[in-house]
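What follows is chain A.
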Amino acid sequence: MLRLASLLTLFFAAIVPAYAAPVLTVYTYESFTADWGPGPAVKKAFEAKCGCEVRFVSLADGVAILNRLKMEGKNSEADIVLGLDTNLTAEARNTNLFAPHGADISTVTVPNGWSDPNFLPFDFAHFAVIYDSEKIKNPPKSLDELVNGNPAEKIVIQDPRTSTPGLGLLLWMRSVYGDKAPDAWKKLSKRILTVTPGWSEAYGLFTKGEAPMVFSYTTSPAYHMIEEKTDRYQAAAFSEGHYLQIEVAGIMASSKQPALAKDFLKFMISTEFQDIIPTTNWMMPAAKTSAPLPEAFGKLVNPSKSFLFTPEEVASKRKVWTEEWQASMAQ
Partner candidate 1 sequence: MASQHGSIGKNWPSAGALLALAVLALIALPALVALGWSSPGMGSTSASLLWRAASFTLLQAVLSTLISVVLGVLLARALSRRQFFGRGFLLRLFALPQGLPALVAVLALVSLYGRAGFISRFWPELPSIYGLNGILLAHVFFNLPYAALLTLIALQQVPREQWRLAQMLGMSERAIFRVIEWPVLQNALPGIAGLIFMLCVTSFTIVLTLGGGPAATTLELAIYQALRFDYDPRLALALAMGQIGLCVLLLSFLAKFRPPFAETARLSLGPERASLSKSGNPVPDMIMIVLSALFILLPILSVILSGLTADFSRLLTERILWRAIATSGGIAFTAALIAVLIAYPLALAAIRLESKGAVKQARIFEAPVELTLLLPPVLLGAGWFLILMPSASSVGYAPVLIVLINAIMALPFVYRSLAGSLRRLVAHEDPLCESLGISGWSRFSLIDWPILKPAFRAAFTFAFLLSFGDFGVIAFFGSDSIVTLPFLIYQRLGSYRTDDAAGIALVLAVFSILMTQAFSAFGRKEHAHD
Partner candidate 2 sequence: MIDLEDVQWTTEDFNVRFSLSFPGPGIIGIIGPSGGGKSTLLNIVAGFTDPQSGRVRINGNDVTGFAPSERPVSILFQEHNLFAHLDAAKNAALGLKPDLSLDKAEWREVDAALARLGLQGRETHRPAELSGGERQRVALARILLRKKPILLLDEPFSGLGPRLRRDMLEVVRKLQQDLDLTVLMVSHDPDDLKAIASHAVFVADGTASTPQTIDRFFATPLQPRLADYL
């Protein structure tokens, strides 16, 4: 009997350590957890200090993450949700699934400041028109120049009904043109080669040379400069200002590891996490990094003005504006 007990003890001693550490489940989007994305480095760095295991569940994008949470409700396995953006936070807050993050937000450095009690930024970027400098010598200097420019120089954009950047452009046009946005869309539609369901299709067409312009982020050229050593692809700086995308994370109220989750969010705005972001997620850090950003980031467009609707405005108007867009574009 005693022998059996000691055998069992030995057995469990052998297998338990693998399971003993608490598991922190993080819902995020798939390019975050890719081998070259921030995921692996973040996991390693946080696990080294927390004595826990970080488990990523990766979904297509922020919208998919939010839908997943709506389906799962309080039964969700998620402790942390990482990868929503400010266009989604009002809807996310309305699910009542999120707990206050409780972090000190004084170190957060995003344009226009930050005050959300539930969600904490981890990076940001401005939307921008990326152009092929070999094909376009005089890029548009404003959104208005883009709208009224030469219809033979085409741009590929994303569909606001299916993608985040698509929605970004819709909101940008709204910010600049207000109620006149449908007319501006009508003019812009002459320059639009096609409207893709997601960012990947659009960027794929752009790099295949189908159009000299694509809708993307101010940070896109950084990838080409650092990874491909080329400054062929550049962002066009628009005088009106650029629309902002802030990516955030939040803690699930149903989390069984609330303390650990809070630690993770604190870690998220620490230099250790922020150092990883620029060259893996190709976004701007939302807090201090330990060293200056790589040189390429200094060459990026740095908008003087940032547009951002409040999450509540987006939540209430998105549907109307999208249908308006559809009507003016379909003509």
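Selection criteria: all candidates are chains of the complex that A comes from, given by their letters.
In this section, contacts are C-beta pairs under 8 Å (C-beta built on N, C-alpha and C of every residue); 3 or more make two chains touch, one makes a residue touch a chain; residues count from 1.
Predicted, not measured: the structure shown is a model, and the values here were computed from it.
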In-complex contact of chain A, chosen from 1 or 2: 1
Chain A to candidate 1 touching residues, read off their complex: 27, 30-31, 33-37, 56-60, 63-64, 66-68, 70-72, 75, 77, 154, 159, 161-162, 189, 192-201, 203-205, 207-211, 220, 223-224, 227, 282, 318-319, 323, 325-327, 329-331
